[in-house]
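Let me begin by handing over the structure; questions about it come next.
As you look at this complex, bear in mind that one protein chain is not there, while each of the others sits in place.
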């Protein structure tokens, strides 16, 4: 029973996305299947070349890169949001599955939650 | 020099509007001129017949009604937002000036702020 | 009771900011009235502020932290505050106070600080996990 | 200095929730570098959490409460926490602790608790009042 | 509200005002067999936007906001009814 965590907030401006990732990492730590879905401005998590040193925050990109290492099953992203924010394939973290059918992703997971 | 405080959050779901009103009441308490502008879903503050007893919150309507008593100079509201939310004249708190030109209201005040 | 359902409630937004803790409390009361069971209440993110022992609203306003605490005590429902969310936001129990050599603690009883593992466990042991988020 | 400008900075969102306290600190440093003056920093609404003495982020993350407190101390800038916002959210100094008979206090130095009157006064005495809000 | 058999659709609990991006995201995610419950700020939608047939709204939130007259077209429920819906739906998403 895979738990899907949805991220709809962009990184750096708020902590909501980081807290969503922590949920997914915890599921993985306890060997529970998990997946991530990025929608709306949340897809900005997926852009490469993030350099937040000047803000004094840790890299969201590095934070998310740990996801597949930690055993997160799938990382989905809304294709139209990626297009809107120009998160193109060559500027996107590897391993992201684009979808144009959010409803289908939601229906395929028994437990679906936002972090906040 | 009148300070204009803008409310764009509806009542009850968050405290932002109440904290905006507190700012206006404080200005009035120190004899400083103040005004309120309601935009977007913030116009739901202006609807009469609010009965929040079941929620365990104090009435936002009563909270706002105190504004003119406390010496707030003007209460403005975005006309199109009022129409969108069907806050009609007969269901609106008295003393609200409708505007279709937000820019003009903003330009007429030297200090303009949101509560959050 | 054949139709009894086991719930976990997760609150992710703070009182006096959002309506989430209020809605969650109304919901929780009806869960028990319907003969169901609340396995755990879990506070995450901004929700951890509900567990502050120092919240002091004006005397003519409901104290949602106190109301929640009374409800939990009365029905002996375990309530967990996520440790990572709590430490960042300055919600501290005696253990964390001494671990980090802080000047005070402010966790309201009966809330307890623990990791997200408790949430993971609730996901497994509960029939329903219901989230109460903020509105903004 | 003929072009010196007097600023008040108002922060209305919490650290580890929003970027507001970080942006405000970067801005404040540049204000002083430019030879201007900061009359007061005012914490309002969710911003009062910046004044918690108990915030304990992971050791590899910046502690924004501590950074702000050091900046204020170093430059002797008064910092006021709105009393109404603070009491509801459980940010308490010794005075309020004894007034409300609470078990602890958690206001970080040099922040002081006072009313919105201080904000009104800053509106009069400062050339610029700059607000730093949350992003959600 | 009285049937006790399980519903195969998803129960969506939405608390955001219609302007909030998550409001539109929720409505887009709704399947025909799903149920939508508007709570807190989301009940403001009763006065302002077209809602799908499978929408319900919390009475206490409607009354608080002075919307009783504006919400005549929508079925209203109490907190107990909401609990019952979470009982009959195995899958629930809070937006």
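Per-chain residue numbering starts at 1, and chain names A, B, C, D and E are given in the order in which the chains are listed.
Criterion: contacts are C-beta pairs under 8 Å (C-beta built on N, C-alpha and C of every residue); 3 or more make two chains touch, one makes a residue touch a chain.
None of these values were measured; they are calculated from a predicted model.
The chain that is not drawn here is touched, among residues A:3, A:26, A:50 or A:63, by A:50. By the touch rule set out above, chain B reaches the unshown chain at residues 8, 39-41, 102-103, 106-107, 110-114. Against the chain not shown here, chain D presents residues 3, 5, 7, 19-20, 23, 26-27, 29-31, 33-34, 36, 127-133, 135-136. What chain A contributes to its contact with the hidden chain is residues 10-14, 40-41, 44, 47-52, 54-55, 57, 61, 84-86, 91.
To be clear about the criterion, only the chains that are shown with their structure count from here on.
Looking at chain A and chain E, the chains in contact with each of them are C. The fewest steps needed to get from chain A to chain B, moving only between touching chains, is 2.
The most central chain, judged by C-alpha centres against the centre of all protein C-alpha atoms, is C. Centroids built from CA atoms put chain C at 33 Å from chain B. Across the assembly, chain E contributes 15, 17, 40-41, 60, 90, 94-95 as residues in contact with two or more other chains. In chain A, the residues that touch at least two other chains are 15-16, 111, 113-114. Pairs of chains meeting the touch criterion: A-C, A-D, A-E, B-C, B-D, B-E, C-D, C-E.
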